[in-house]
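The structure appears below as structure tokens.
Note that one protein chain is taken out, while the other chains of the complex remain in position.
Coming up: chain A.
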Amino acid sequence: MRRHLLLVAFLSAADGGFAEVGGDPERGEKVFGQCSSCHQVGQGAVDRIGPQLNHIFDRAAGAAEGFRYSAGFERAAAGGLVWTYDTLDRFIENPRTLVSNTRMSFRGISDQQDRDDVLAYLRQFSASPANIPEAAPTAAAVDHSVAPEVLAIVGDPAYGEYLSGECTSCHQASGVGGGIPSITNWPADDFVVAMHAYKDGVRAHPVMQMMAGRLSNEEIAALAAYFESIQ
């Protein structure tokens, strides 16, 4: 069972103390203040001492175009480091524990809630953080779960392709995002969790609540199977 099984899921301390999924983006904006002397995020954000942080989730480390990274970061990037919720969480807790010799001389954010909040804030500027079990307004879900048997449903991609017609009036099948994010190539479990979060009213978007609201578990699985499969 994937760790995305539960929106409130978090890995145990024995597993390395990964972040609990949840956070208050408004509070996170305040926490981000301590980062803002080096990093910008949002409309018009540019590289400063550190790279701009738009679309940071799912971005390969060291991949901000035009930014000159340290050798330590180039090494980490070459090793395949990708900015997921968990890797970002670890990084901002203490940058040097994840990327040795980084120029980022920041003491880190020790408080888990502070990190959750600032990541929830940064998540607002990422179009499709596919590895994050999300909930409204960002990753702040609580008391919501998707039963294992629901995640175990094997979706029929052919039916999903037909159902996807209801999605592709807005979401571009090519994966291009804009005012409406991409939903292509999502891992199926993440797709299922997100859709059930809408269906159960945990995620707030009214269009998505309406669309997900009438989808059966099998139909959600079918859509997940299709969107995971298309290139």
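Please note the rule applied: a residue touches a chain if its C-beta (ideal position, glycine included) is under 8 Å from a C-beta of that chain, and two chains touch if they have at least 3 such contacts; residues count from 1.
Here, contacts and distances are computed from a predicted model.
Participant: UniProt name of the unshown chain, from "Phosphate transport system permease protein PstA", "NAD(P)/FAD-dependent oxidoreductase", "2-hydroxyglutaryl-CoA dehydratase/benzoyl-CoA reductase subunit" or "sulfate adenylyltransferase"?
Facilitator: So the chain that does not appear here would be "NAD(P)/FAD-dependent oxidoreductase", according to UniProt.
Participant: I'm checking contacts with the chain that's been left out. Which of A:L53, A:A76, A:A120 or A:L163 qualifies?
Facilitator: Spelled out, the listed residue whose C-beta touches the missing chain is A:L163.
Participant: Give me the chain A residues in contact with the hidden chain, please.
Facilitator: Touch set of chain A with respect to the missing chain: 149, 152-156, 158-159, 162-163, 165-166, 168-174, 176-181, 206-207, 209-211, 213-214, 217-218, 221.
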